[in-house]
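With one protein chain removed, the remaining protein chains of the complex are shown where they sit.
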Amino acid sequence: MVSDLRSSIERAAPRRKKWPWGAGIVAVLLIAVSGFALTRGGGPGAQAAGDGKPVHGGTLQFALIDYQRSPDPQWGTNYAESLIGNNITDKLTWQDPDTGEITPWLAKSWEYNKDLTEFTFHLRTDVTFSDGTPFDSAVVKANFDQYVHGDQKLGILPNGATLLPGYIETRTPDKHTAIIRFKKPLASFLQASSFTANAQPGFLSLSTLKLSAEQRTDPKKVIGTGPFVYQSWKAQVSTVLVKRKGYNWSPPALKHQGEAYLNKIVFSTIPEASVRTGSLGSGAIDATLDVGTTDEKSLADQGFEIIHRAVSGTSIFFNFNSRLFPTNDIAVRKAIQLGWNREALKKTVLTGSYSVATSVLGPSVSGYADYSGSVLTYDPKKAEQLLEKAGWKRGPDGIRVKDGKKLVVKLLGINNLVVNKPAYESIQQDLKKIGIDLQLTVVPIPDYSANVAKAKTDWNITAANRSRNDPAVLNLQYSPLLGNGSYLGEDSTGVDVDEVTKTLGRLELTLDPVERKQYAKAAQDLLLDKYALVNPVYNPSQVIAQAKYVHGIIFDAQSRNHFVNAWKGNGK
Amino acid sequence: MLRYLALKVGRALFVVWAAFTLTFVLLFVLPANPVDLLFDPAELNTVTSEVREQAAESYGFNKPVLLQYLGRLGHALTGDFGNSVQSGRSVTATILDVLPSTFVLASGALLLALLIAFAIALIATSTRRAWVRNLVEALPSGAVSVPVFLSGILMLQVFSFQLGWFPAFGDRGAKSLVLPVITLAIPVSGPIAQLLVRSFATEFRSGYVTTSWAKGATRGVIVVRDVFRNASLPALTIAGITFGNLIAGSVITETVFARQGIGRMTQAAINTLDVPLVQGVVVLAAASFAVINLIVDLIYPLLDPRLRATLTVGSPRAA
Partner (left out) sequence: MTVEPDTLAAPALSGSARPGSGRASLRRLGELAQQPVLVASWITVLVVIGWAVAPRLFTSYSPYNGDSAASFAPPSAEHWFGTDRLGRDLFARTVYGAHTTLTATLLAVLIAFGIGTVVGLIAGFSGGIVDIAVMRLVDVFLAIPSLLLAMVVVSVLGYSTQNIALAVGISSIASFARVMRAEVLTVVNQDYVKAAYGLGGGRPAVLLRHVVPNSLNSVIALAALEVGTAVLAVASLGFLGYGAPPPQPEWGLLVAEGRDYVATHPWPSIMPGLLLALVVVATHRISTSYRKEHRR
């Protein structure tokens, strides 16, 4: 490899004389890099895979883009926070990622009343925290109380207030029974009890709950029941977990007995895509999350394994503001749904790990229905007809005009996923052809948040997604009483707001699978077809590239990872 | 001399206070509410007003702005900048944690940048070949014309991923410092070198050099003895300015090389409107800046006989 560099320098040498030095240096590097891209391959990823029997021990070097801002798992809004939280804490239930079914975990069994306002969980009796204290109903109560209400004195925010709306209390009739009560029916609570994404209800020891937010930044004091415990936490750089001795209560559905296989996991934050990919190639890390779409193929060619799961919940959506001109016109909303080429998006932006959205719900959420044959299809002719009929005529610059006002649609989006910007640009290209000027503002998360606060009056479209593997996510996201994603109100022309509220609200009223499916279909019909309040774009995915000797990394129902079952073929 | 010193120290304190105040004002001009940034953006509309109020109250964001300012200023005087809104950790501890790592990176880069700059200036001034001078003089602009992140990423591709000479990320001893230091030093050296080349040339033409020349000194001796000493003055000035460049450059360098550091922390803090943390960092930056300039100010008169002369007369010109 050294000789490669030398020859590339030699090749570059004659040019250096003509070019100024700075450019010359870049040229040398450029040629070295392209030489590098060609000669690599057959890297460490191509090593033998092992014989399939789990090997105990070893350290997994795992890279990802985000970092934990605090080791406290109940507070967190990014992937690193939820992913690491999942491995140091356990939840009451485990949702099967394939079927969506809720299965036992820390709760052996449960029942609920007919109104869906009271949920009774029967807890396992053998579970302990890593400091030796037992896990029991008092712990559940203390956790839920603080999770929902926060603690002003300790500086703990009400992290769970949005997940558990209307929480009244937890009753503890005995040591191993916990009854959780709500003001209103909350069918989605059962799924919430397994929730593994942002601000998750993972159980912390009573001693941890007494700590202030500041004290919880000492990772050694953050105590859970999970298969791993904290060894260290360095903000923005790394979190190190070691295996919990004596752990024996992973979700029965995983069929994993006893402790985790790995001794240690090092989560390294590497913000740059090319550095994550390169580090995997050079063997500095064993696996990485947040694989750039364009790197997937080259990593696979080098012998690395690509594993992925679509994030369950909503797709990446364009939520239309139903009050603001021009998206208050249903013809415009429908034209946008029909006006962009899904094939082109698939070909240029998405990889096999992603898919074009066929509903506002992801395909893995129960109640999902496919709209690719009806409203979510590319039909520019029909889109133009709709616009013509509604009075939108082509202006001199090709952009349509009505009553002297241009068809300019302002979109606010987040640039946290590599796919977002090119995907939106692809749609922008297509919409321009039918006379819609889609203006993109795609910014980092904090700026997005700051702007969402003004979305009602400033933005025609907000583009994001929400991960929650339950059809009630539609109620949370779009109900005028809750998230109100399309800003429905009295001045939303042509929309029966009550109808939307009621139709979506029904998703919280039953846990009967057949009924729920009907309600979910009705909700999707309203959102996608009847009122066209949302244009789903693509289904986001979590993609991991790993060396061949890495096995058993689990994607859960929210596509967060669990490492209890992970092992390395070389045991190192 | 004592009066001069007191003047300088007072000036340094003023800078720190003004920076603190200006940052506070700037952060409140921003069209964003720090409370919004505490929640998952997708859930933002679902967050109830009670929850918002509770969050605002626990950080004191609901108090009148003036009270918030005075409160923070009062605490800051005792060295307490409060707790980071994002992590809940004390600002002082958070900063002290990452400071050494940035300090090592920045001072290494500054040292290397000065070496490069002096080398360029010396070669450019002392060479007799026009083409060598032209080439060398083009280096500073070449150095600043490549984005730091691109040069960092390209160096990583070659020296970490292909050759495997240096680790690609994290902080593992001296070896992992090499690439970040070079990456950061290149753009920082540009302005310094440019200034040095310019002032070396100016000094070369000035009267006393001509005199030395007439006295029969060789070119090399002239460069070292006269030009070097006198032209170092503006270089010191720019070293102070470079401080800001170092901080900005370290944001990117630390991001590319996934290092812990003040730069990256500051960026995250600004992004998330973590007011206490941003203020802590700004005060730190302003204080370091003031101290560097204090030192430069004190060395200035020692190096320049002309300024030393005016100083002894007591003119405030050197302030």
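Order of writing sets the chain letters: A and B. Residues in each chain are counted from 1.
Convention: a residue touches a chain if its C-beta (ideal position, glycine included) is under 8 Å from a C-beta of that chain, and two chains touch if they have at least 3 such contacts.
Not measured: the values here are computed from a predicted model.
Across A:418, A:453, A:497 or A:511, the residue that sits in touch with the chain not pictured is A:418.
Only one residue from A:61, A:86, A:137 or A:277 touches the chain missing from this view: A:277. Checked against the full complex, the one of A:391, A:444, A:494 or A:513 touching the unshown chain is A:444. Of the listed residues A:294, A:374 or A:518, the one in contact with the hidden chain in the full complex is A:294. From the set A:220, A:347 or A:572, the residue in touch with the chain omitted from the display is A:347, counting the whole complex. What chain A contributes to its contact with the hidden chain is residues 19-20, 22-23, 26-27, 30, 33-34, 37, 272-274, 277-278, 292, 294-295, 297-298, 341, 343-344, 347-349, 415, 418, 421-422, 424-426, 428-429, 432, 439-444, 447, 450.
Touching residues on chain B toward the chain that is not drawn are 11, 14-16, 18-19, 22-23, 26-27, 29-32, 128, 130, 134, 137-138, 140-142, 144-150, 153-154, 157, 187, 190-191, 194-195, 198-199, 201-202, 204-207, 210, 213, 233-234, 237-238, 240-241, 244-245, 247-248, 251-252, 255, 266-267, 270-271, 278, 281-282, 285-286, 289-290, 293, 306, 310, 316-317, 319.
Going forward, only the chains that are shown with their structure count from here on.
The distance from the centre of chain A to the centre of chain B, with each centre set as the mean of the Cα atoms, comes to 37 Å.
Those residues of chain B that touch chain A in the shared complex are 30-33, 36-48, 51, 54-55, 57-58, 83, 86-90, 94, 97-98, 135, 138-139, 141-143, 145-146, 149, 151, 153-158, 160-164, 167-171, 255-260, 264-265, 268, 271-273.
On the chain A side of its complex with chain B, the touching residues are 1-2, 4-5, 20-23, 25-26, 29-30, 32-33, 36, 40, 63, 69-70, 72, 77, 150, 152, 155, 157-158, 161-162, 165, 198-199, 212-214, 216-217, 234-238, 268-272, 274-275, 278-279, 281-282, 284, 414, 444-450, 452-454, 464-466, 476-477, 482-485.
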